[in-house]
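What follows is a structure written as structure tokens; I'll ask about it next.
A single protein chain has been removed from this complex, and every other one stays in its place.
We just call them A, B and C in the order they show up, numbering each chain from 1.
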Amino acid sequence: MIGSLVSTGASTVTEFISQNIFGLDDPNWFMYLLCGVIAAVLVLHVIAVGALFFIWAERKIAGRIQDRLGPTRVGGKFGWLQTLADGVKLIAKEDFIPRDADAPLFKIAPYIAFAASFAAFLALPFADGAVAHHVNTAVFFVLAVLGLEVFGVILAGYASGSKWSLFGAMREAAQVVSYEVPLGMCVVIPVFVAGTMNLTTIGEMQAGWFNNWLVFHDPFTFIAAIVYFTCATASVNRAPFDLAEAESELVAGFHTEYSGLRWSFFFMAEYGSMFLVSALASILFFGGWHPPIPIDIWILEAFADPDLVAAGPLKDAVPSLVTFLVMLIGIATLVAKSVIGVVVMMWVRWTFPRLRIDQVMATCLKYCVPIAAVCFVGSMTWETLDLPSMNTINRYEIHEDWSEDLAVSTVGEDGVDPEWPEDENDDESSEVMDGEEAPIEEDSVAVQNGLSLQEGE
Amino acid sequence: MGILAAVNRVYWHEFFFMLFAGISVVFAVCVLLTQNIVRMAFYLVLSLGSTAGLFFLAGAEFVGAMQLMIYVGGTLVLLIFGVMLTAQQRYVKMNTHPTDWVLATIVGGSLLVLLIGAAAGVDSWKDASASKKALAELDVDDARTATPLGLALTGVRVDKLDSDDPALANGQSGYLLPFIIVSVHLLVVLIGAAYMARTKRSATAPVGRAERARLNIMQMEHETDDVVYSASKQSSSSLLDSDQSQAEESTDEAQE
Amino acid sequence: MFGLEITPVIAAITVSHYLIVGAILFVIGAVCMATKRNALGILMGIELVLNGANINFIAFGSPYLRDDNLGLDGQLISLFVIVLAAAEAAVALAIALNFYNNHNTIDIDRADELKG
Partner (left out) sequence: MSTKVDDPRVIEFDVRTDEMLINMGPQHPSTHGVLRLILRTDGEIVSEVEPHLGYLHRCAEKIGENLTPRQWVPYTDRMDYLAGMNMNLGWALVVEKLLEHDLPEKARHLRVIISEMGRIASHLVGMGAYGLDLGTFSPFLYAFREREKILDLFEKACGARLTYSYLTPGGATGDLPPGWVDECRDFLAQFKPCIPEFHELLTNNQIFIGRTAGIGVMSAATAINYGCTGPVLRGSGVPYDLRFNGEERYTEMYEGYQFDVIVQDPETGKYPDPHLEEFGDDLDYPEIPKEAILGDCWHRFYVRMLEVVQAIRLVEQALDKYESASGDWGQPIKLTQKLPKGEAYLETEAPRGQMGFYLVSTGDSIPWRVRARSSCFCNLSVTSELCRGTLLADVPAIVGSLDVVMGEIDR
């Protein structure tokens, strides 16, 4: 039960700590609590420190784009500590509630937005094994929880008692609800190419050279990646889709009446979400925590014990310190890729004018949804017909070091897995697709296939 | 180390169960008691969200995520409707008659007693040893139900492959037909809802729209004292061609 | 000495516990449906009722609680419930909107036009 709830990702760490520091064979509740807290604090820092960095970066990037310097004073030449100074200012600011506001909802709204953004990080793997909570349906979970952020915005807009805020909230609601459709469709494409909703598995599949990234799987995934990024920009409410806080029309939209620390919580949530959708894009399309050049594989191969290589996955054949090192490289890679995504969002923000609400809706319904649907069907056809792909996904390599049981293999779908003859697989899958009864004579294959799927997923 | 060893990890289940169940029930009661629609919807979100926590706890990860996404996300729409339909008179209250409360409490209480009696009445449901045993044999794989669920919806039950029942062991008896029925049902429902939400596009609204607008404006004028509007100042005579084309364009936008 | 001899404050969670939570949510939802005059409030009551039922399905299908559990069937049925609840909410909201368009309120007690 703990495994599925508290912190499976940390459970290896938990065992490590309890065995080496406290000398316990079986980790007890205190260890789990400790490791849960550690995981929570680490994730919190991704958002809090991330927001500090991104706000600074946004100013610096905006400054450079606009032919000026940006912050230069606080914290030395580059103004590193500008955000911190701002934070101090925001904390010291008077935190008032308008007379017409619905006070309880007004107070709680920023925390809802922040908590949603924070909770979505729960299931986001930063590298193989570096995940706060290993959710098997991580993609789904992240999208679902991220979608809850809009609650905070709507409550803020409603509870402020200001018409501008209400406008912002309504725009945000319409926008986010609409953009979840193409966003979900784009996310499903890598999911069925990989055959799993498990982000760790999807990430591990794309190990190796950059042509293994799912964005290069077929032309449709390539388009889907672009559509995903567009829709993600819209769903986290960034320019040119930042209608909820359109300052030229709505003063400041949903946070018109907010000030001080509560206001800054909205911003932490926004920057957290930006990082999150970028990280999700990296994992789903851009190779996750694997560098474009397989440095991590080379390191593993260099340290691998030749006797163990044949027995199982590469990671089991190397000293744990090397695994840890590779994990750190992976985390750095993923963070770098996500930062690139965030920087692109900033670049777009400081370049383009804002769209109008009907144009935002038209972009979603007239362009993003049909394109995503076509990509969905096209990519599915590509996968079903087994057309040539730039990817050489070797699914044998996939394993997750959070569970020993899964170290064997993950089974591919139609014909990708060389273990089974292609024709049998195709027969099986086509029959499944047609909804007909599986022939009894192929029972054994069905059993094998089904069990393996259940096992490896 | 006695204490540490004593508190077995199994108790996390109890802890989180009580936490989620408590939040869920408390906020459900809040939904019942509050009269403000938006707050009601907000409490419902919390209640449904912690129910999703219960689902995670019971090992139904996919259903839990689904609950978050669809149920809680659907409540979002409720919330918006709440705001929209009450924006004219904020914090609208519709008080229930005390008799209704008494009656509802009596009936509801009886039902509750009955249901709890039934829930606690079956011995095998209360068998803690089973759950302890299941927890002791905890295997993370058991929670990995997304693929079996998906296959079941396409008609193949991979989890029944080792069943004793030969009919089930073929991996048949999936949920393909219900799945298709539900899909068609959803489609029909969405089309129907979209159709129903449209009123007849009429210039003759049943309850005078202009009258309401006028009343609103009078009220607003009272609030912003220096605003002077005459509600019936519309001149269609001075329309120019370009303005008409603009109006048509705006109509298109509105239809979108 | 502080070990397992202490009687646990909380008994191990069984199916019954889940059922009781489900029952409470169900009853609250039913009372909500009965007492609210607001159309959206009634809709929320329905959601609570369906949710209470869902908890039962999940509990019976949970491998953690019983050996002879429903397995995937429990989860599948609750999936269908969720989907149908979404469909039901869409229709109900459309009705509420239509009602509001015609009566300028969402107080269902005003829906008394068929009264003789």
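Rule of thumb we're sticking to: contacts are C-beta pairs under 8 Å (C-beta built on N, C-alpha and C of every residue); 3 or more make two chains touch, one makes a residue touch a chain.
Predicted model only: the values in this text are computed from it and were never measured.
*Asks:* Identify the residue among A:H45, A:R73 or A:K163 that touches the chain left out of the display.
*Replies:* Touches the omitted chain: A:K163.
*Asks:* For a quick check of understanding: of A:A144, A:V191 or A:I357, which residue touches the chain that isn't displayed?
*Replies:* That would be A:I357, which touches the missing chain.
*Asks:* Looking at the whole complex, which of A:V251, A:A304 or A:M390 touches the chain that is not displayed?
*Replies:* A:V251
*Asks:* Kindly note down the residues of chain A that lie in touch with the hidden chain.
*Replies:* Against the missing chain, chain A presents residues 62, 65-68, 163-164, 167, 170-171, 239-240, 242-243, 246-251, 350-359.
Just so it is clear, only the chains that are shown with their structure count from here on.
*Asks:* Give, as an integer number of Å, the spacing between the C-alpha centres of chain C and chain B.
*Replies:* Centre separation, chain B to chain C: 9 Å.
*Asks:* Take the average of all CA coordinates in chain A, do the same for chain B, and state the distance between these two points in whole angstrom.
*Replies:* Here the centre of chain B sits 25 Å away from the centre of chain A.
*Asks:* Return the residues of chain A touching two or more other chains; collapse runs of consecutive numbers into ranges.
*Replies:* 1
*Asks:* Spell out, as numbers or ranges, the residues of chain C touching 2 or more other chains.
*Replies:* 64
*Asks:* Under the definition above, what is the set of chain C residues touching chain B in their complex?
*Replies:* It comes out as residues 1-4, 6, 8, 10-32, 34-38, 40-41, 43-45, 47-48, 51, 54-55, 58-59, 61-67, 71-72, 74-76, 78-80, 82-91, 93-98, 100-104, 106-107.
*Asks:* What does chain B use to touch chain C in their complex?
*Replies:* 2-3, 5-6, 8, 10-11, 13-15, 17-18, 21, 24-25, 28-29, 31-32, 37, 40-41, 44, 47-48, 51, 54-55, 58-60, 62-63, 66-67, 70-71, 74-75, 77-78, 81-82, 85, 94, 96, 100-101, 103-105, 107-109, 111-112, 115-116, 118-120, 122, 124-128, 130-135, 138, 142, 145, 148-149, 152-153, 157, 159-160, 175, 178, 182, 185-186, 189-190, 192-194, 196-197, 199, 206-207, 212
*Asks:* Using the touch rule from the top, collect the residues of chain B that touch chain A in their complex.
*Replies:* 1, 4-5, 7-13, 16, 36, 38-39, 42, 45, 49, 56-57, 59, 61-62, 65-66, 68-69, 72-73, 76-77, 79-80, 83-84, 87, 90-91, 135, 138-141, 143-148, 151, 154-156, 158-159, 161, 170-172, 176, 253, 256
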